[in-house]
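The complex appears here minus one protein chain, its other protein chains still in place.
Moving on, here comes chain A:
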């Protein structure tokens, strides 16, 4: 277990190092000049040069890479070109919206998807099962931004129960802030919960067909008891891998959803930073996302070991 953990951390660090080089290099080949974007079409060459110097863009590549990476390690990757405030402050403020949003969406997806999947598996072949499968298929097919627009039209424009977007800030109280996240979280969660329901159902169906479940039934357990006591734990293994894959997907989804709901989150920050060529912000946010995904993968790997004794022993 400890060896598995150490190996995981080592590969995590290697991933991050490679990612930092790739991301930094990608920013350099991105067409566009940050100074020109900021100063627009009437700027003269000497004005642009003055700004480039202020931004430190006239320094050699290696120096800029080293300044950035060493800054990352100390939690201070640099100062945003456009906002002129530390990137870490910007990111911290935006994470205050995106993390609760992603967490809420994940919780909702699990709370909706897993029970539906179990219900369908327990009633395999019956109307409930077929109903769940059809709804899940629809849920996967519907793009989340379109769902988001429908939700806004119904709950914000027509019924006026929830705000159509925007974020009042946590200092306005947890109530209004959470209320602002409800529709975005639902829009993000529904397609994910459809995937979870399908995987859960299939996984349970497979497990229920295995010998040890038949043995349990033969000992006199009801179908439900056998499912709860013996099948569920085994069926969770594929669910874990799906959840691990879904988390990065949720983070990517926030970029679109935050634009539809005009939320000041990390996704909208990176979207705007790309357009404004605020390279230091883009590369820092992308690096953060890579780090989050890598850490989640590591955790999922460790969770496998906890759920599956074979993995534990092999390690």
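The definition used in the following text is that contacts are C-beta pairs under 8 Å (C-beta built on N, C-alpha and C of every residue); 3 or more make two chains touch, one makes a residue touch a chain; residues count from 1.
Everything below uses one rule, namely that contacts and distances are computed from a predicted model.
For the chain that is left out, the UniProt protein name among "Peptide/nickel transport system substrate-binding protein", "Energy-coupling factor transporter transmembrane protein EcfT", "Cytochrome c1" or "Fe-S cluster assembly ATPase SufC" is "Peptide/nickel transport system substrate-binding protein".
Annotation: of A:107, A:134 or A:149, A:149 touches the absent chain (contact as defined above).
When the full complex is taken into account, the listed residue touching the unshown chain is A:47, out of A:28, A:47, A:137 or A:225. Within the complete assembly, A:90 is the residue of A:90, A:136, A:226 or A:239 that touches the hidden chain. For the chain missing from the display, the contacting residue among A:64, A:201, A:230 or A:277 is A:277, taking the whole complex into account.
Where chain A meets the chain that is not shown, the touching residues are 30-34, 36-44, 46-47, 50-51, 54, 82-85, 90, 93-94, 149, 152-153, 156-157, 160, 163-167, 169, 259-265, 268-269, 272, 274-277.
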